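Sending over a structure as structure tokens; questions will come in a sec.
Missing here is one protein chain; the remaining ones are kept as they sit in the complex.
First chain written, first letter: the chains are A and B, and each begins at residue 1.
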Amino acid sequence: MSEKVLMKGNEAIAEAAITAGCRHYFGYPITPQTEIAAYMAKRMPKIGGTFLQAESEIAAINMVYGAASAGKRVMTSSSSPGISLKSEGISYLAGSDLPAVIVNAQRGGPGLGGIQPSQSDYFQATRGGGHGDYHILVLAPASVQEMAALTVKAFDLADKWRMPAMILADGTIGQVMEPVTFDFDIAPAPEKPWATTGTELRRPHNIVNSLCLQPEELERQNFARFDRYAQVEKEEPLCEEYLTEDADVVVAAFGIAARVSKNAVDEARRQGIKAGLIRPITLWPFPKANFAKLVGKTKAIITVELSMGQMVEDVLLATKCRIPVEKCNRAGGMIPSSERVLREIVEASQGGEIPW
Amino acid sequence: MVVFERPHALLDVPLHYCPGCTHGIVHRLVAECLDELEIEGKTIGIAPVGCSVMAYDYFGCDVIEAAHGRAPAVATGVKRADPSKIVFTYQGDGDLASIGTAETVHAATRNENITVIFINNAIYGMTGGQMAPTSLVGQVTQTSPYGRDPKLCGYPVKICEMLSQLEGPEYLARVTVNNVARVREAKKAIKKAFQNQIDGKGFSLVEVLSACPTNWGKTPKDALKWIDDAMIPYYPLGVYKDRSADQENR
Partner (left out) sequence: MLDYGFVIAGFGGQGLLFAGKFLAYAGLLENREVSWLPSYGPEMRGGTANCNVILSDGPIGSPIVSKPNVLMVMNGPSLDRYENSVYIGGRAFVDSTLVTRKIVRDDIYGIYVPATKMADEMGISGLANMILIGSIIRQTKCIKEETIVEALKKVIPASKANLFDANYKAVRAGLDYEVKEDSYGNDIRHDW
């Protein structure tokens, strides 16, 4: 599909997954991501793939675990409360070094929360979410085109690093319809000699497992995994910087919050304020280097999030608290307006009181 | 002359099971079936959480270790990924009939073409003898020290009877391994459960009433007797569903 088509973000994820060679999807309905399941239900049977509506999110992620063990490109999708249920399975995927793609079209929480867009699962996604020492790759699309592109990338990265990868979207980017093309160079999935595909009596048996009762050995596995994570942190951070070069005030935001912020930055520039935008595309690995570069140049950072402030902690860490940071956040399904972000920029540029 | 040999599909490693535990017998029966049906090379086993958690070290086929109760979902993922493979789960009563009830019921109702070996020994073994969903009324365990009281925690779950009410599953049978004749019967049922999968017939579950002398506080011999005296009266042996046979008889 190389022509430009209008598609919802959720549908773009589904089509991109198919483009990337994913033929197995397991899910459970939850607003606001159900278009992904609906799209898969329609397409998979026509291309010899599997769509299965599982009995629960827990079952769905474990079906993913099975198909990933079998060496297949596999995906599931859900929204915040469903991701909590999947978190056990995600920990097992990480502990068994299995590649898989998980989509979270976030909605407001905690608990059952609401169904309007949110970014309040940032901690859950970037810190692992389930039990144990682990990370998953976290990609944060800000447009329908990126929903597609980052889904393709998620499959590649997951296979490359043998890690689960999450598309951390939100209700807005899932629902919005924008032009998108699917012109991607699809690299074939790498060989997976570790997969449980049957020994054919020609090799010793493969075991997919996260159990290890010897603490020395389990520690060694953890250290080895974190060596790999260190490599990922070196090679894979992605970030968009917009007018940051000479900016006095830099807005830091991802996903839909970055879209809103971009409007505010443009308006601030029209008003003669040197404003810029820094937009992490990978939330884990966090683009620390891009933020570190701001130290000594930027007078203030404003973090814009659809949460009570979660990414802000990574911003403070990445800048070692050497730039004053002001939070501009909405929660519970509300989205900060461009006007409000603009007001924050204006205030910060005037050297207003910043309590850090 | 018949020489007694280790089945090829059972690896030459010491098993960690307690003396008198019947897991070893059932492992062997499964391995013999993989050998005789010549399917070891294309079989993927799913190990549970519970005493048989380390079954992945014992079977020669590829094995995936699943989260507690999720083996039927993992098996579904593997089978859907490649239907030409043979996929079985090996689960205990806590795994299959408590925390994983939903996965069990829904794999059965989808008639997922997998084989399920269900070890029912009426106790949580690995964690040291707590009440299982299948513990009998009055049974004393670490977490039912005054005996299982149905007013407090209900009645033991009868999986074969329960699943037999569903349209989905192909084959449901309850067997035991507390004497030689029954071991032979058990093997027949297990082999049929694999053959059904090979024939594409669908979800086949064999419940094996098993002994746990350690946590029952009995000698191995008394434990085998307790299966006769206490378990079988509540969990009658037999075939609870055999759709293909039923259809032929009609």
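FYI, contacts are C-beta pairs under 8 Å (C-beta built on N, C-alpha and C of every residue); 3 or more make two chains touch, one makes a residue touch a chain.
The structure displayed is predicted, hence computed values, not measured ones.
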{"item": "Touch partners, limited to displayed chains, of the chain removed from view", "value": "A"}
{"item": "Contact with the hidden chain (one of A:Val152, A:Ala169 or A:Ile256)", "value": "A:Ile256"}
{"item": "Per the touch definition above, residue among A:Val176, A:Leu201 or A:Leu218 touching the missing chain", "value": "A:Val176"}
{"item": "Contact footprint on chain A, counting only the chain that is left out", "value": "4, 6, 31-32, 115-116, 171-172, 175-179, 256, 259-260, 262-263, 266, 335, 337-339"}
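Here is the rule we use: only the chains that are shown with their structure count from here on.
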{"item": "Chain A-chain B separation of Cα centroids, rounded to whole Å", "value": "40"}
{"item": "Of chain A, residues touching chain B in the complex", "value": "24, 26, 50, 52, 54-56, 58-60, 62-72, 74, 88-89, 92, 96, 196-202, 205-211"}
{"item": "Complex contacts: residues of chain B adjacent to chain A", "value": "11, 40-44, 46, 53-54, 56-57, 59-67, 70, 73-82, 85, 102-103, 105-106"}
